[in-house]
Every structure is written in C-alpha cells, then in structure tokens.
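Missing here: one protein chain of the complex. Every other protein chain is in place.
Up next is chain A:
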Amino acid sequence: MQSRIIILLMILLPCFAVAQQTPFSFRKLGINDGLSQSSVIDIATDSLGFVWFATQDGLNRFDGKEVVVYRKTFDDVTTPVSSRLGKLVCGEDHIIWLISTGGRLEKFNLIREQFEAIHRLGNDSTLLPAVNCIYNDKALLLLGTAQGIYLYHHRTKQLNHITVDTLAEPHLNSNNIQAIHKDHFQHYWLLTDNGITVLDTAGKIIQSFLYSNDPDKTTWISCSAMAQDNEGNYWLGTYGKGVFYKSKEVNSFITFKITGNKQIPQNTVTEAVLADDNGNVWIGTYGDGLYVLNAATHKLQHYTADYNNPFSLSYNDILSIKKDNYGGIWLGTDGGGVNHYDKRFNNFDLLNKSNVPENIAIQQVRSVTTDSSGGLWIGTSNLGLTYTNAARDSFVTFHFPPYQAGLSNYDRIVSLLCDNDGDVWVGTQGNGLLILNHQTQQIKNRFYPGAAAALPDHTIWCMLPHSATQVWIGTRNAGLCLMDKNKGVIKQFTNTGNEGERLPENNVRALVRMDDSTVCIGFDKAGVQLLNTRTFKIINPNIPFGQLAGEQAVLKTLCYQPPYIWIGTLGRGLIAWNEKTNNTYWITEKQGLPNNTIYSIIPEKKGMLWMSTNNGLCSFLPPVNLHHTTASNFSRYTAEDGLQSNEFNTGAHYMSGDSVFYVGGISGLSMFKPSKLLNASLPAKAAITHIQVNNQPMESDTADVYKKILHLSYQQNSLSFSFAALGLVSQSRVHYYYRLLNYGTKWIDAGNRNYAAYTNLPPGSYTMQVKATNNAGNTNAPITELNIIIHPPFWRTWWFAALCTFAVIGLLYALYRYRISQLLHVQQTRNRIASDLHDDIGSTLTNISLLAELSRKKLPPGNEEATLFLKRISEEVQQFSQALDDIVWSINTSNDTLEQTAARMRRYAGEIFEGANINYSLFMDEPFAQHKLNMEQRRDCFLMYKEVINNIYKHANATEVNIRVTMNKNHLNIIIQDNGNGFDTNSITHRNGVKNIRRRAAKWNGTVLIESVKGKGTTVQISMVA
C-alpha cells in the first residue's frame, strides 16, 4: 500500500446503545389533524372499525384520514394517587357507553346520533351516583363508583349494589372502584384504591388481593389498570406503587422486576395497561412514557417522547391504551394527541437521522453494500462513507481527502462493492477509487488520474465483479475499465476503439451481469450494449432506447431478470428488452407505474421487481404480456409505511446474500426483507362516511356510515359519497373501487380519490358498493354496501297508473251510459207522444168522423148545404188524421233508414193514385236503402213529396205519373213528372204549397226546380243534402 500518500481522516464515535429489536414506530394524530383537543382521555373502536377518542372538549371519530367531532365533554383529572377520567366503551347494537363530565353515564346511539343520559337502570328507582368506570357484557353491566359497585342484570333488569358494608366474605376491598377488568375466566376484577376484589360470573365476591387494613391508608395500593396476557398472567398498574405481576400459577401479586438493568421505577404512576395479541404487555405511565414488555423474550423497551424523531411517542403522559380490530394499538396522551402503532409501520427498517448518532452521515445515500461480517457500508453525497457493524450498534463515518488540492465536493461516494477478499471498493464522484480493508477499515489502495496506479477518470458510477481481484468499473468520462485491485487498469473500452471494441459513449451508468460471459452495459444516453467478457467484444443488441424513451432520455439503472433486461430512466419510465424475442416494451405512469423516474431495480426471486422512484418504493409483478401492464401489477410503499422518504437516489440499492434489500434516498436508508412484509390481520374495510344529496349533506351526515338502507324521493336524485378505508395504514396509497349496482356493474377504479358522484338517477333501487385496498388490483377486498331506494313520484307508481286506467274506463263508461240514457229518454218521449196521439186524439178524430157520417145519414133529404158541410168536416178530419199519422211516423226511430221513407212514399203514392185511377211508376235506387235520415230530414223529405203528389192529385188531372228517387253521393234527388194540365210557373207564387217545398229544401241546402208547360204536364225536381 502506498501509505505515504494516504491520509486517513477517521472520526470514530462512541458506541451508542440501542435495543437490538427494531424499535416501535408510531404515527401521530394531533390537534392539527382535526382532533378536538390534544389530551385524549379514552379510546374505543366500534364494530365498523372507526376509532373514537374522548377529549375534555369533544368526542372524536377517526376513519384513518378524517376526524369528525361531536360536542361532548369528559373529565380529565389526574393526581399522583388517583384520577377521574372520562370513559368510552363500545356496546352492542351501535351503542357507545360514555362516562362524560361529572361521572354522567350516557348512551350514544350511532345510527340515530343521539345521546341519552342514564340516571336509573331498569325498574330500580335508585338514582345513580357519579360513575368512575364501566364494564358491559351480555349478562351484566357493571358500574364502578366512589360508593361501591352497581351490578345491573340485563335479563332480570335488577340492580344490585355492593359496598364495603355488604355482608360477604371476603367483603369489598373499598367503596372506591377505579377500574374494572374481566379476565379469561369471565371473572370481574374490581380495581379499588385499596387492592382488588374479584367477582365471579354471577357477580358474587370470590377473592380479594392487596388489601390493607391500615387506617391511615399509607400502605394502600391504589390500582388503576389491569391486563391479562396470552399466557394468563395478570399485570396491574397502580398509582405511584409501580407495576405488579401475578403469575397464573401463583395466587398473589408481586412487584414486577426484570433481570437486567432496565427496570420500571417503583413509584411509577400507571394509567393504562394492555396485553396485545403478540405477547407484548403495554404499560402506559403518567410522566414516564411507555414500557413494552415482551413476555416471550423478557425484553423491556422503554419509549419516551423524542422531538427529533417523528416516529417516536409524542408525549410522556399516557392516559389510555386500546387495540383496534386490525391489530393496531392506540395510545391517548395527556397533551400529545393520539399515538398509533401498527406492525405494518415496522415493515421497513430504517436508518435515518433519528436513530444514528448526530455526527454520522445518513442523508443523501448514494450507494450501499454489506461486507462478509455483516457490516453495512453507506455512501453518501458529500457527507462521506458511513459504516455500521452487524449489530447496528456502532457507527462511524469516513471522509476521504481529495486526491489533489483544490478539489471541491470530493466526499461523494457513488458506488460501493465488497470483493471476495472482504475488501471494500469505494467509487467516488470526482475523487477516484479507493480500496479499503473491511476489518481494519484502512485504505489499501487508491486509484485516480495521475496516480502511479493511474485511473483514466475520477468518477466511478458503477462496479461489477469480474474475478477474485478484478472488477469492471463504469466511469463517467473514460468508458468501461477492467481494474485489478493490485495492478490497476488492465483493459479499457472507450468510444474510440476499433469496431467491436468501441463504445457508443464514455459515460457508463450501470452494469449488470447476464451470464458467465455477458455483461450488459448501460450508458448515460446511448442505451445499452453487451460485452462478452471472454472475447472482450462489444455487441450491440440494437435496442431502440432513444426511440422508446426519447432522444434525451437518461438511463439510471439496469436489472436482469431472464429473459428481460429492465432499464430504469430519469423521468421516462421503464424499458424492457426481451433478449430472446428481441421485443421491447415501454412502461410509464400511463400503465400504472407509480413514477417515471426509476433509480433502482432489484429483482426478487419470485419474478417480482422492486423499484425505488421519486414517488416511493414499488413492487412490480410483470404480467405475461407486458403490453397488458396495469396499476394492478404495482404495489406502492411510501414514507407513511416507514420508508426514509418518498425520494430515492441513483445507485443506492443493494441486495445482500441473505435477501435483505437496501434502498437509499434523500433522508436515509430503508431495509426490508420482501418475504417478511406484513399486512393487516383483517382485510381492510371501506366505509361510506358521508352522503350528499343534491349537494347538501344528509340531515345526520355523520351517522351515514352506519346506515344500511337509504330512502330518497325522486327529487333527491343527485348523490355523492365519500369513503374511508378502515384498517389501512397508508392513506395516501389507498386505492378505492366503487360501483352503483343497477346503474352499472363495472367497478370504477377511483385511485386514491375517496369520492364518487352520480347525478339524475332515475327512481329505482340501487346498491352502492365500495372497497378499498392498498394494492391496486387486489379484487378480494371486502365490499361495503349501502342500499339506496329512490322512490318514484306518485304519478309514476303502478297503482297510480292502474287508478288512471280505471278512471278513464269509468269516465268513458259513464259517458256511454249518459249517451244511452239520453237516447232512451228521447225514444221514450217519442213513444209517449205517439201513444198519446194514438189513444186520445186518434180516437176523438175517428169519433168526429163517425158522428159527421151519422149526421149526414140522419139528415132529411133536401138539406144539400148541410150535407156539404158535414162532408167538409169529414174531409178535414181525414186530412188532420193523415197529418197526425205523418208526425207520428216521422218521430218513430224505427223509420230512421231511407228505405223506410221510400216505402212510405211508395205506399202514399199507391193510396192516392190507385183510388184515383192514375197510372204511375215509381223507380227507386236500391243502394240507398240503408242510408240514414234523421227525423227532420225524413219529415221534410216526405212532406215535400206529399205536397207534390197531392198537387198532382188535386189539380193536374194527370193520367200518368213518373216518380224517380235517386241518391247521388250525399244528395237525394226526387223527380216527379206528370202529364197533366201544367201551369204557369210565374203565377203560383202566392200558393203556400210550392213555397213550403222551397223552404223545406233550403233547410237542407237543397234546390227545387219546377218546369211546367200548360197542357203538357209538370216536372218537379227536388234535390237536398241527406
């Protein structure tokens, strides 16, 4: 070694003791996150998974993302010997029991969102005193007060009150009940200010512990909290008397002590004790932080507030410790809000500022490797090289001096490699290559431009072992070199060599081995080429790197997982080249990649790839056809999961022989074993936290989450929903899926957006379904449902339609009946008139006629004049009878057809002309037979006809009469021709007969044409609309 030129500046720091076990990492929820106050008195988890916090100034509900506050106050009084704290206990049927300010017992109905104060229980008239503590199960409700214990039997509704004075053996230790615990044997442990009294399942006193009859109370052990661990041992916290322990085999409590120097102080004030499912006992103290004892390892850890560590406990006064449904532990502190621990927070080990000594470089990690003895080497940017031993309990940071004076930024370690001899190769940016002995940590050799063992460049981006002493190094300006750690450069490839040995550019960014004889070289801008390490020939696989990712694309990292070479770029996503098929693929954020800048790609055995990006760490399980890559192929982890930060660095990645993955970034180094990553014990469940109807929150908005069914009117058809994921620890990478059944069946991938909206939903019944997962594409997450029924307006209901139909039918029927009855009425009137004429007038006229005839016969001969008069009477009566007959005929509905009119016309002609010996012919069109004539038409038609016939009979002296009745369209034509006297058509205007004919014809838009020549007969043409 050229020791004369090497000046090593080593800053060795004293050992720093940290517990070997990974320390618990806490997440905080404080007043800035929406909590109503930073003193959290009690905590409870409801059946859905919401976590409730009681504070002095409000009741809080937390869904993992958002806090909802209810107005309710709680006591927060703590003294070294006792305390009075509000309580929250989840009951059945969406009930939370509360002990609010002043020891008031209340029931909170989550669905109705109503508080109900309880002053009495059951049928008992006893007014309850202030309540200290409560325990509720199916059989009993126990209320601990300062005046003894109250036991309420749910079944019998009976209230029992036990005090010190109650006759029992043993008797109650003290009237002041401070806490109640139920053990695995279903026994109730009443914690008093003077030891413990145990009740059996029925509520009978069976045992007493830690009782003191000291009247001064100085030796009394005031008990505050208790838990029973998985093994069945009891852990008891007290006010100022330390922690007690009762093994399940022994029937007494002893002060808890542990081998080793770390102890829980004897005067500790304990406010909360909890035994979790992993064998840990959590002891929350007032003023001394948190103790966690692992029952299996008997290791005690002590957590206190550390303002430098964002993941430490937030406050040293702990008031309550509770479990949630997903294995998480929640701690309420008296001033520091809520601390949340979940084993998923410890998926990633972390080295950062918070857990390494102050002078140790741990930020801006640029390279990492491990050595054969488990030591960890961490290169940083401008802060030197940090080493920590296998136990991670000693740290040292090396700073290497510049190889020549005037060099700035010489402390950037950008590549690290540990060779088979155990020597550590240190590649710097601008300060050459150093080789260290990993045990002595002395520089063995150093290469840089101008040195005896010269290196053509001062920046070494990447290294890849070639043989026991030789390593390929990729430089920034001098291409690729094969270095022997003793001899220096033995082979160099640059952009100026012969064909087959020439590189496309000198800036070599990444190297990865594909097989014994092939190395893949990644260039800064020129894509990748292959090097045969036996023949030293460069092969260009012609990967269209620039075409895929753009001409200016910068390569960041390479990874080989047969048959793919994976290329990570700066801002241009991921490129895959299949060496067998020569196909290439380009995967970017569009295909679900969390970020387009890929700093490192580490292959996991099962075909999985891990990538560090500018948006956290992600795992990628490539699909069979890379073209089908979607978000569901990626799982993302972020700082919320305990990673150093969401931004990582180039070159800062390494997989050790024992499959531990190391990825470094701007704030430190994260370490994990992919196979050991933990998820929640229960699948995360989504909840619908808010519903807005027509852009207005529902009346009782916060109770929405407990609803199973929602009834809305047809006007309430614009809905929006907000969701929360219960049981997921990294809210920023929660993926929500939702759908509204009966509206669509496809799951809608909402990404991290916890909101869905629907507008103008038609009336009907729908089911809103939501699920949440941390892994996009995990379709097995449990589904949360809300049934929504939008009721149709009454005019669109079936019963209304039926009613309308009936109404219309009814109305039509009524109209029909009315019309019929009208017709019947007309008919009845007609019939009555006909009947009256028939009976009375007809008979009377006949009688007149008969009497006239009789008179005529009885007259003595010679009374010619009187005979004439009597004959006139008979004629008048006859005419009147005929007129009457015509009227009766015309009003009879059975004569409505033209056929009937025609028959009467024919008959009339017969009666008149046959008696007068006039020859006549009557022609009638057959087709009009069924044509209808109304009463008026019928009457006018017949009377016109009759007038003409009578005129012929009386005046014409005709011997031949021709009658034609025809129908032309809707005109009725009557032509009557005779061969009689004829008359002067101009001289007849004073006669009524013709006038009447014209008047009647005019009434029906008709015409009357009379042609007559004296001595040659007459033709009358009547035409009318019928």
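Following the convention adopted for this analysis, a contact is a pair of C-beta atoms (placed from the backbone, for glycine too) under 8 Å apart; a residue touches a chain by one contact, two chains touch by 3 or more; residues count from 1.
Keep this in mind: contacts and distances are computed from a predicted model.
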Taking the list "ABC transporter substrate-binding protein", "Response regulator transcription factor", "HEAT repeat domain-containing protein" or "Chemotaxis protein CheX", the UniProt entry for the undisplayed chain gives the protein name "Response regulator transcription factor"
Looking at the whole complex, which of A:517, A:547, A:878 or A:934 touches the chain that is not displayed? A:878
Among A:728, A:905, A:972 or A:1008, which residue is in touch with the absent chain? A:905
Among A:146, A:845 or A:1010, the residue in touch with the chain that has been omitted: A:845
Missing-chain contact, candidates A:338, A:528, A:643 or A:888, resolves to A:888
Over the whole complex, note the residues of chain A touching the chain we left out. 834-835, 837-839, 842-847, 849-854, 857, 874, 878, 881-882, 885, 888-889, 892, 894-895, 899-900, 902-907, 910-911, 914, 924
